[in-house]
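As structure tokens, the structure follows; a few thoughts come after it.
The complex appears here without one of its protein chains, the remainder shown in place.
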Amino acid sequence: MEAILETKDLSIAFGGHVAVNGVSVKITEKKFTSIIGPNGAGKTTFFNLLSGQLTPTHGTIYFKGRDITKLSTTNRTRLGIGRSFQITNVFPNLTVHENVRLAVQSQANVRYQMLAHFNHYKQFKEKANELLELVFLDDKANSLAVNLAHGEKRKLEIAMLLALETEILLLDEPTAGMSLEEVPAIIDVIKKIKGQEDRTIVLIEHKMDMILGMSDEVLVLFHGELIAQGTPEEMIENETVQSAYLGGQYDEQLT
Amino acid sequence: MDLISTLVINGLATGMLIFLLAAGLTLIFGLMSVLNFAHGGLFIWGAYTGVWSYQLSGSFIIGIIVAIVTGLLLGLITEKLIIRPVYGNHIQQILITLGFMLVLQEFIKVVFGPNQIAVSPPAFLQGSFYVGDVIFIKYRLFIIILGLLVYFVSMFILKRTRIGLIVRAGVMNKEMVQSLGINIRLVFMLVFMVGAALAALSGMLHAPYSGVIYAEMGLEFSILAFIVVVIGGMGSFSGSLFAAILVGIAQAFMAYYVPALSLAVNMLLMTVVLIFRPQGLFKAKG
Amino acid sequence: MNLAKVEKSTWIYLAISLLLVIVPFIVTGRSMQFIIIQFFIFAIFAMSYDILLGYTGIISFGHVMFFGIGAYSTAIVMNRFDSTILSFILAIIIAIILAAIVSLIVGMLTLRLKSHFYAMLTLALAGLFLVGAEKWRSLTGGNDGFTFSLPEILRDSQSLYMLCLLSLVLIFFGLRRLTKSPFGRVLMAIRENEKRTESLGYKIVHYKVIASVVAGVVASFAGVLYSISLRFVNTSVFATDMTIDVLLMTIIGGVGTLIGPIIGAGLVEFAHHWLSSLADVHWIFERWIILYGIVYILVVIFFPLGIVGTIQKKFFNRQNYQKKKQQNPRRKLDEGRKEDEDELYRNG
Partner (left out) sequence: MMSSLLRLNQVEAFIQKFHILHDISFEVPKGEVTVLLGRNGAGKTTTLRTIMGLNKVSKGSINFQGEEIGNLLTHRIANKGIGFVPEEQGIFGELTVGENMRVAMKKEDEQTTKRMEWVLDLFPDLKKFWKKPGGALSGGQKQMLAIARAYVNENELLLIDEPSKGLAPIIVDKVTESIQQMKEQTTILLVEQNFLMASKIGKKFYIIDDGRTVHSGQMDELKEDKVLMKKYLGIS
């Protein structure tokens, strides 16, 4: 199997605190990889390293064999690594539709066009609408993003990420903070993308049942270190994971 | 040699004056993360009220006291009316304090008239003396001593006293300090008042130094103070002292050797610093 | 061009422009015409500032340097060459090229900095230009400045009026199109959330530099008009007061609206004129800046969106509310409660 994304001995320290410590993983192309670990295990930090928000203190990141450790966020996105954020991160005073259209526009490489009216690009408008429909936000297209409820903002995040059509999708807890009723819809969206089998998906998630159903591979982070890696079934059997992370029968899901 | 020493002393005196003004600015920025463009307004109000009472009473000390009191009061008003609604929003702070600067400057003209006022140092600080070949102007020496005094007293308060501790803790985590039972609003108001008083004091001290005061002085000097704060690293007290002295001495030398460039030297210094070290000289990271 | 596709607001603006064409035939007083001309010029200047502040979220305290570059280029060219239309066109070209070069260099050097550093650095750079204008006496005449002559047609108040109006209208529509282009939308995205714009694959520094070049060139053009309206130039065109003025106009009118700065410029210009003429009534009006400063402070605190922004927001909300009611009456209103707590603490 081809590894599309690979890290070698990736580490980052903030002050004295090592948030990610010597993580070496291979993410297989067109597979669904989940990263689990308790709060504070370094999952989001790991994502930030992959997408370029942070620069590692040492270690290397390869995308299709190419060293991308020093590339900016912008360039990584253009190469094909897109991400959603755990802390909702949209353009508050633009409409929902504009939020998505900005992503569509970037994907279509229309970046410095300053003479034409944006409505000139009908295809962008339509594509943005399609994506909003996909995440069930079409009726909010003309609201300002700032006025969305939290769950809706998460949906918007996903729509923007999909609009970029990147080969890799990094999803940082897409269902965090959503009400229970909203979760299935988002899972459906993710399953739909997975069903198309043309993207590599990496997902941080706490809800074990969700991971079990979809993941091809599970990585377990604990204290910034990769303590186990394997199929979901293997992870459930794995004793290291059991003792260090799951900590007996109860407390895993509480995080 | 004596020429260089004289220039250095001149530069030090100018630097100390700028430091006093910048100290308040950097204190307020470093501790409260407030960009106060009205600082120059506090400076001229200190100068005018101080000079007015100095000339009325004949006592320089009274002038200084009045300037400080003006600073404290204006600081109180500024914090309550102008800064409090816009805590945490840099753009709004810049915009609103700039507007207040204009108002303060124009009010000077309303209260004290639009003309400039001539000021001379008090008798006991007039004149100069020689040590070897180097000339010491008393008033400048006075300013240098006072500036150093302010620096060390402030450092002592910040580093060694409980109130200093609280202020430093408050900068790092406001909510936590409140949760420990401390009224952080009051503490910050005091910090702002002290910063304003420093501005007013520097205005008052500046008056006899330049010999004349006028309302537009505020904006001119606040630009200078901002330059110093940026060069030193915003929020760094020691950085401001260093940068103020640097600017003061650079100005003194330029004024002597390349007078045409003396006005531009500060801007050039800042431009160079910002381009190569945008966080300023005394700060670890941006 | 398909007329049906033109937005309704465009027709309104065109109609207003036409009305303004008639004005000089009604208002024939030279001093009043002069005030309106000043209003047009500052409206152009304020719009250019709005591109920076309102659309891209950049606070510059040195925008006046481009205005000054325009003013001095014109004055110097007209002074050294014959006072013909040709040299006037040459002056415009020089003004624009100079402004473009300076804004490009300044932008590339400084736009990587954080907002408040950028604000101060531009303040300092404008200060450098001011010092330069004072010291380079052979070229600028120092503090006192100099007068220059103009071709006949530009000396005529009515044709000057038309020139300024035409410029205002063209620049307004040009900038409006720019802000509604895909490029303009990216600028707004940068204003809203720089980091996120980056992770969508946009190189934000490029955008900021382009925005500052556009703003610089337009400001320079305003400077050109300013100097020919006075037939005189001095160092005041580089003064910080001028930046503050244009800042006030933009904010009072409403940032990020383009039409706002025009209205702001009008208000400030006319208020200035009217209040200082009241100085005979009471001396306080001589200090009209106090009033103006207080109004401005109140605007920043209570109407941070400015006049136009506040109106637009009201309008937008109402429109949206009605739309929502029609489309989806059953939708629950209290969906907000799931807001991620952490996130709100950070934002709030």
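The letters A, B and C name the chains in turn, as written, and every chain counts its residues from 1.
The criterion applied here is as follows: contacts are C-beta pairs under 8 Å (C-beta built on N, C-alpha and C of every residue); 3 or more make two chains touch, one makes a residue touch a chain.
As the structure is a computational prediction, the values presented were derived from the model and not from experiment.
*Asks:* Tell me which residue among B:I77, B:V111, B:I145 or B:L165 touches the hidden chain in the full complex.
*Replies:* Missing-chain contact among the listed residues: B:L165.
*Asks:* Tell me which residue among B:L12, B:L27 or B:V177 touches the hidden chain in the full complex.
*Replies:* Final answer for the missing-chain contact: B:V177.
*Asks:* In the whole complex, not just what's shown, which of A:K26, A:K64, A:R111 or A:H223 touches the removed chain?
*Replies:* A:H223
*Asks:* Please give every residue of chain A in contact with the chain that is not shown.
*Replies:* Within chain A, the residues that touch the unshown chain are 15-17, 38-41, 149-150, 176-177, 179, 206-209, 223, 244, 247-248, 250-255.
*Asks:* Determine and list the chain B residues touching the chain excluded from the picture.
*Replies:* Listed in rising order, the touching residues are 162, 165-166, 168-169, 172-173, 175-184.
To be clear about the criterion, only the chains that are shown with their structure count from here on.
*Asks:* What pattern do the touching chains form: line, ring, star, complete or other?
*Replies:* line
*Asks:* Determine, using the mean of C-alpha atoms as each chain's centre, which chain is farthest from chain A.
*Replies:* Between chain A and the rest, the longest centre separation is with B.
*Asks:* Could you please state the distance in Å, as a whole number, between where the Cα atoms of chain A are centred and where those of chain B are centred?
*Replies:* Here the centre of chain B sits 49 Å away from the centre of chain A.
*Asks:* Measuring centre to centre with CA averages, how many angstrom lie between chain B and chain C?
*Replies:* 32
*Asks:* If you average the CA atoms of chain A and of chain C, how far apart do the two points sit, in angstrom?
*Replies:* 41
*Asks:* Enumerate the residues of chain C that touch no fewer than two other chains.
*Replies:* none
*Asks:* In their shared complex, at which residues does chain B touch chain C?
*Replies:* 35, 82, 85-86, 90-92, 94-96, 98-100, 102-103, 105-107, 109-110, 219, 223, 226-227, 230, 234, 260, 263-264, 266-268, 270-271, 274-275, 278, 286
*Asks:* For the complex, which residues does chain C have touching chain A?
*Replies:* 177-178, 180-186, 188-189, 192-193, 195-204, 206, 210, 316, 320, 323, 327-328, 331, 335-343, 346
*Asks:* If we count contacts the way the header does, which residues on chain A are in touch with chain C in the complex?
*Replies:* It is residues 51-53, 72-74, 77-78, 82-83, 85, 87-94, 98, 101-103, 105-107, 110-118, 121, 124, 139, 142-144, 149-152, 160, 164, 176-179, 182 of chain A that touch chain C.
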